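Every protein chain but one is kept in place in this view of the complex.
Chain naming follows the written order as A and B, and within any one chain the residues start at number 1.
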Amino acid sequence: MRGAGRLAWVLTALALLCSGCRGNLELNELHIVHSVGLDPGKNGGVKLYAEVAKLASGQQQPKGMQNRTFILTSEGSNLFEAARLMRVKSDRTLLWGQTTAIVISKDIALQGMERQIETFRRFRQFRNTTLVYMVDGSSAEVLKAEMPNSSISAQALRGLAEGGESTALTDPTSLLDIYKDWNNGFRDIKIPSIKVLKDRNGGKGGKLLKAVGFFAFRGNRLAGFMPARVSKGYLRAADRLKSSSEKLACPGESGTSVAFENTKNKSRISVSVNDSGIPSVRIEVDADLNLVGATCEDVTVTPEMIADWEKQLNEEIAGQMDDFFAFSKRHKTDLLGIGERIHRKHPQRWKQMKDDWAEIYPTSRFSVTVHTRIDHTTFTV
Amino acid sequence: MERQVTISNFQLMSLIVISTIGASSLYAPAALARYAERNSWYLVIAGGLAGILNMFVFLALNRMYPDKNLIRIFKHVLGPWLGGLLAFAFVCYFMDITAWVLREFAHFFIIALNPIIPQSWYLAVGVIMGAYAVSRGLEAFSRVSEIVLFVIVFAFLGIYIVLISQYHPEYLLPVLENGWLEPLSGIVPVATWLGDLMFISMMLNHVRRTKKTAAFAVGAVTITTVLLLLSVLSCTMMFGAKTAATFTYPSVSLIQNIRLFRYIERFDAALVAVWVMSSFIKISVYLWATLQGLADLMKLEKPRLFLVPLSAGIYVCAKFKIWGLIELGTFYEKQAWFFYLFQFVIPALVLSIAWLRGDGQKAEVGA
Partner (left out) sequence: MNRGQTEFKEDLRASVGILKELMQHSDDLVFIDRELASGEPIKIAYVHGLTDDRKLEYLLAKAKEFGDADFPFGSDDRLSTAEQAADCLAAGQAVLLFSDPPGAAAIDVLGVQLRGVEEPSSESTVKGPRSGFTESLTNNLALVRYFCPSPQLKVQHRKIGRLSRTNIAVLSVAGVTNPRILEELHLRLDEITTDLLLGSTTIEEWIADNRGTMFPLLESTERPDRVVGALMDGRIAVMVQGTPFVVLLPFVFLQAFQVGEDYSWNYYIGSMLRLLRIFCGLIGMLLPAFYVATITFHHELVPTALLQSIAAAKEPVPFPAVVESFAMMFAFEIMREAGVRMPKQIGQAVSIVGALILGQAAVEAGIVSPIMVIVAALTGICTFTLPPTAMNYAIRLLQFGMTFLASILGYVGVVAGIVVLLTYLASLRSFGVPYLGPAAPFNALELTDVVIRRPATWNVKRPTLFRAVNPYRFRGGDK
């Protein structure tokens, strides 16, 4: 009996071997896609760009992420079809699972983001943590840009997103974030924007990328573009600001300014609804700053000066956030998730307000209290 | 008569935990979120209580008839005809469950990993593993289940703990906003997942019974409930209830969010190991129960010979049972009463009949 059992094993193994191994993909048969670009195509379809790294073989030292890249294009009625059709132009199977960044053209968003978000989710290969960007123009330009030290633009895009930690002008947004916000309905989605800068010298040198600001959405539709100051206000209000730089004008003169580095920021949001159904939002901000440059004339750093600066900074920061509130009310985008906060705190009232929320939100009242503290002056008095 | 096969309390506990948690923790958050949204945790706790109740039915049956498994109890209590009919139905039920488990096993890989490998290969691997384990005997795979228990528990706990920094507890609020009873509309599917422990009805007579057996059994259900609770909580806190409901396997998406050292992601592989091991135990357990039931029903001398045909039959059954995963999910939810019938209702009925008959008043806890 044991011999028969062994024979069965061997036969099974042979059967499996002879039927051929399916589902495996040797690395020699793959193109690894690093970033993806999405543009609107003809007849409501999409145009897909995939950035693939060239492999420099035959050398002793593999180059890792320093290889040159090439771009593949294809068109289709939806993302999946376009991705499949790209195989027609590619001599190898495309590996989508390593995609680091997706760049979407604004024109696609004008058609309605719902379709795209849904397709991204169903495209099983993309990682949850794939970064998303939006560009005003063609996404192919972004993919073709070459930053110094990273010829693969996916690396550049990732690095730029992480730069938001020090500038507070952008924030890494992943596919999962977008899908979560859109699906749960907790808040409106935002996508960081990216711009391609033309080379100053006008030559064919590498173009640079710049990541500043966000595109805000109202539900499914594109609401507007948030420039630098509004973005900073938004990130501060949402408690996602890690570090930034602030400046105050020098007293009296124009053109010179006092510079501060914002090292810590914490904001708390509390909402309440008054009897007539108007939400009021209170935001309290605590910020720590360091003085890093005081190039004004006749300025000595004294505690009174510091107190004065703190007051001015309070107003400056509050001003940034007010700009943001005005933007969000004007475009009716609930980026802070105020609706959901009301839901959590007053579930019964929320049931009544839920359906008209789009109209109720612009009537909300925002009030900001800022407490700044200047920590170090890095100067001897 | 071959040497009496015995398993220890701890092995019983690991078998129960693995068979109930292995499958359900993967897709439970999605299914539960459909019924209870943010309050899935409440549903899980309720389900846990139902599971303990289910467990007690079997413990009581075993206390009354310490050396009989379920099939023999049917024949004893209800007589040869009715009992035999019911026993036959149960053997078919066991076969059915094995086929369901096998199909689930294959589906997970097709969906989460790689749709190119044909489904029949996964089915073949599953059934070969199960048949091999049954051929080595209950003791062998019970011992393996002890090891697998540790792997599974540590893997799950590790996943949930690593993700702590990414949780948003406020996603759980507001708590029970629609009242106590509304989430309980989903109690039957949850109870059936936990009720998958009913295979112990065929096994309890092989356990080396001590005073602590009941404690171990209840402890097993508790561990399952806790792990399920953690899974549901993590998914809700990470994704929000509605989003979790849209995933097929929310736990897989959970793992995909783990990011170590900035570059290492997509730990699906860890889940593959956990899933294969727990499905292996579940398939083996139900296959063993089927074989044992068949042997007792038809008084077979050499049940071993039936193993290969039975496995082949289950393979065929699993392959052609349903067309796709949607049907599987729908069946589990809409026709959950089918499972519940066999897991709880009929054994409870038999228990009450046996109790009314006056059996088991002075039964001793034998070996």
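In this text, contacts are C-beta pairs under 8 Å (C-beta built on N, C-alpha and C of every residue); 3 or more make two chains touch, one makes a residue touch a chain.
If you're wondering where the values come from, they're calculated on a predicted model, not measured in any experiment.
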Checklist entry - Given the contact definition stated above, which residue among B:Val125, B:Val190 or B:Leu254 touches the chain not shown here? => result B:Val125
Checklist outcome for this item: Missing-chain contact among B:Tyr65, B:Phe280, B:Tyr315 or B:Phe344 belongs to B:Phe280
Checklist outcome for this item: Missing-chain contacts on chain A, rising order, are 2, 13, 16-17, 21, 23-28, 30, 32, 34, 53, 55-58, 62-65, 67, 95, 97-98, 100, 125, 127, 154
Checklist entry - Can you name the residues of chain B that touch the chain not displayed here? => result 2-3, 8, 10-11, 109, 113-114, 117, 121-122, 125, 129, 132-133, 136-137, 139-141, 143-144, 146-148, 263-269, 272-273, 276-277, 280
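In this text, only the chains that are shown with their structure count from here on.
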Checklist outcome for this item: When centres are defined as mean Cα positions, the distance from chain A to chain B in whole Å is 42
Checklist entry - For chain A, which residues count as touching chain B in their complex? => result 5, 12, 16, 22-23, 97, 121, 127-129, 176, 179-180, 183-186, 343-345, 347
Checklist outcome for this item: Within the complex, chain A is touched by chain B residues 114, 116-118, 121, 124, 128, 135, 170-171, 173-174, 177, 239-243, 246, 253, 256-257, 259, 265-266
